[in-house]
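The complex appears here without one of its protein chains, the remainder shown in place.
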Amino acid sequence: MSDTARRGDEAVDAALRQRLGRLDIATAGAGFTDITAGLDRWLGENGAGDGLITVLIRHTSASLTIQENADPDVLRDLGDALSRLAPEGARYRHSLEGPDDMPAHIKSALTDASLSIPVRGGRLDLGTWQGVYVVEHRARPHRRSVSLHFLGTFLS
Amino acid sequence: MSDTARRGDEAVDAALRQRLGRLDIATAGAGFTDITAGLDRWLGENGAGDGLITVLIRHTSASLTIQENADPDVLRDLGDALSRLAPEGARYRHSLEGPDDMPAHIKSALTDASLSIPVRGGRLDLGTWQGVYVVEHRARPHRRSVSLHFLGTFLS
Partner (left out) sequence: MSDTARRGDEAVDAALRQRLGRLDIATAGAGFTDITAGLDRWLGENGAGDGLITVLIRHTSASLTIQENADPDVLRDLGDALSRLAPEGARYRHSLEGPDDMPAHIKSALTDASLSIPVRGGRLDLGTWQGVYVVEHRARPHRRSVSLHFLGTFLS
């Protein structure tokens, strides 16, 4: 792969430990809730150093995604695109929970249930313009539970 | 993130170990095979405590997804939705392996090849209504191989 250059490699030989946690997220109905700062804060409060964080959403009508955090129109357009791919008007067998429920399951399958992100110095190793979002696919507000796992070194 | 409450945080300082494994899954043709109990059993047989499990499917015409385990119509509707997004009738260059093969690759790309799930007390930290599924995208039954990795504490 001649077009590839390595940089930033580093050994991390300190003893590894892990931490489990959960976050509760209150969504405001269909749309995106930025949890990037919440994840960084959880890492900070737990003294995380270098390692890997895994985030899992414990629901199937809401999901996770990593998206641009600069222009909020990106998130609106993405929401519209998901609604075109999983329209409420389609004929679904599963309809008892309301016309927005089956589209919500489809949108969840098309995006992410779990994300794993390297952590450097207690911060998510994301690009400058990336944020981590809980995506609410139901029309109404919900309380969503996210499961967290950090593995790595700890400052304290 | 004022709308976020933490709960369930806990330190897990016991020595960390890992285990690699594989599962073979026989699918019955296009559709969903629930492997949640199989994953919990693999964790149990290996004495897993707290940690993180990663599941990777070693094929590109079948995939993984986390979906609702309550109403089986959700899975049928999701299968139909994927078939609308990746129809057999479309014009594909790659057609030698049959009309269901290229749609299977597209459906695999739209869902998941790997999933990482926090583990608490030897159990997947999923929500009540979540199951982990192998999704067969080919019409005929296949034998599918799943690669497993657990990192964490062990009971024995």
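For clarity, chains are labelled A and B in written order, and residue numbers in each chain start from 1.
The criterion applied here is as follows: contacts are C-beta pairs under 8 Å (C-beta built on N, C-alpha and C of every residue); 3 or more make two chains touch, one makes a residue touch a chain.
Keep in mind the model is a prediction, meaning the values are calculated, not measured.
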{"item": "Touch residues of chain B, complete complex, unshown partner", "value": "16-26, 33-35, 37-38, 41-42, 45-46, 54, 56, 58-61, 85-86, 90, 92-94, 96, 102, 105-106, 108-110, 112-114, 116, 145, 147-149, 151"}
{"item": "Contact set of chain A toward the excluded chain (per top definition)", "value": "1, 3-13, 16, 50-52, 65-68, 71, 73-74, 76-78, 81-82, 84-85, 110-112, 115-118, 120, 125-127, 129-130, 151-152"}
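Throughout what follows, only the chains that are shown with their structure count from here on.
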{"item": "Rounded Å distance between chain A and chain B, as computed from the means of their C-alpha atoms", "value": "17"}
